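Shown here: the complex without one of its protein chains, the others still in place.
Right, chain A next:
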């Protein structure tokens, strides 16, 4: 785990809400056949399985979650809709106008380009040998002329590697469009269009001389140089060029069909009448006018053995280093490049600032300020402020003054990476309450983890209270009872305390700690099916395959699914809130569903319930 142990993940309830989308009987049948959803009917009763492959998509660190106050539910990035507020370049921090954005391919049109090899930002530097002249200011030094190149400061790739340099220092991305690799200039779009039109006209006149007046007909030797009748080009046709040719070809076909219909309006009228009376539509006009492309300028390119042989020759001579790897290729604007000499610097992708709304009730959950440079938010409803935070650490581990602090010398850190199987390890699970009301917490875990390594889990005190998130000064200045945690429950490293079942370990102003006992299991490679029940019961071949191959990635990580339910009383705000509360408690299948506070006091009882996953460490093998 890149996330260092121990960690907590929260499961967003939307992962099983996909049933809202209608599926036909066929789909249901298929999903029943499939492994994970065999018991779809009682999804609520099911234990969350952190090892299932779908769990990766529904688990989030709490910092990534939002909270919809209207729906009273956690909202993950999957269950919000987003609206773009503004576009900007992350490199130069300048905003891009909404109209220009898509025309430029959502990329920065200034000097922001990324290296095609390592994606580091590239720098524009002069090709002239730089004479250190300290009298010149920075501006003057940059103003010095010279061909300019793009240079990657990380991997030293320069645009000279593909034979490209620039005349001006500004608008590099725009200049780059007009230069092919190797330095050749791309003729402007207008000229290409004109050229193509000329060739096609000529070809058309040759093919259908009867459609033209005698003086318009081409002479025998006219336009020989245009090679109008050749589908086997002398050099490979550029992808974009072929696309433009095809597009122009289809457009001309469509317009020709239209114009031919204009000429024969009567026949068209007739055919319309015919089709209206149920007779087959006459295809004559269409068949005559719509043809396929017949040469390069119309978009037809034949497979050329010559170019393919050239490619193979290049691969043979250039070897491995001459080719681009998969990630580099997919980043390119043309994702079919093969050789490193075909790489192009990449203009930086624009980023956006987005408003996030709850998908159900359309309430805005987060809205950043419009300004690009501002990092502030106008609205930000974080789950962090609504959902109790679970944190876990081994009891034996020395407490850190703050996360990430280094330990004092001499104290050995707890080894989360190698938990010894079959030995009891005690963990301290702390719940911190962000709400302004005291909450009642009920924890539930399966007694055994699922999967092939079965570990035993016991929560010593599954039901307890957590104090309200009152003023911090209450704790500091308060009476002894507020500081009872330190006095009564000896949580310090020096004290020899015994964890007792049914008692909380420690308690503070808005937090409570309980003990979690874990007995890690052991992986037995050749396990028979009785001791390792098939939890994903897929195709038998796969199961056998896995067993023979040993552990999957992260299968030895001990993760504890834990169901957290909190109950609290709060000031009721509105009638619909209460209704929602009832709906929520009903949906949870709670026996105490009628536990609404009496309306007279304006108090209301609320519930929240969600699954968490605690990553407590990696089990040592062997």
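The rule is simple: contacts are C-beta pairs under 8 Å (C-beta built on N, C-alpha and C of every residue); 3 or more make two chains touch, one makes a residue touch a chain; residues count from 1.
To be clear about the criterion, contacts and distances are computed from a predicted model.
Peer 1: UniProt protein name for the omitted subunit, picking from "Actin-like ATPase domain-containing protein", "Ras modification protein ERF4", "ATP synthase subunit gamma" or "Pyruvate dehydrogenase phosphatase regulatory subunit, mitochondrial"?
Peer 2: When "Actin-like ATPase domain-containing protein", "Ras modification protein ERF4", "ATP synthase subunit gamma" or "Pyruvate dehydrogenase phosphatase regulatory subunit, mitochondrial" are compared with UniProt, the left-out chain turns out to be "Actin-like ATPase domain-containing protein".
Peer 1: Which of A:72, A:329 or A:440 sits in contact with the chain that's absent?
Peer 2: Hidden-chain contact among the options goes to A:329.
Peer 1: If the hidden chain were put back, which of A:72, A:110 or A:174 would touch it?
Peer 2: Candidates A:72, A:110 or A:174; residue touching the omitted chain: A:174.
Peer 1: One chain is left out of this view; which of A:46, A:98, A:418 or A:447 touches it in the full complex?
Peer 2: With A:46, A:98, A:418 or A:447 as choices, the missing chain is touched by A:98.
Peer 1: One chain is left out of this view; which of A:91, A:111 or A:301 touches it in the full complex?
Peer 2: In the complete complex, the chain left out is touched by residue A:301.
Peer 1: Considering the whole complex rather than only what is displayed, give the residues of chain A touching the chain that is not shown.
Peer 2: Against the left-out chain, chain A lists 1-3, 9, 18, 20-27, 30-31, 33-37, 53-57, 59-61, 63-64, 77-78, 81-84, 87, 98-107, 109, 174, 177, 189-190, 193, 206-207, 229-232, 237, 239-240, 242-251, 254-255, 257-258, 261, 265, 269, 290-294, 298-306, 308-309, 311-312, 315-317, 319-320, 323-326, 329-330, 333-336, 338, 349-350, 352, 354, 538-539, 541-542, 545-546, 549, 552-553.
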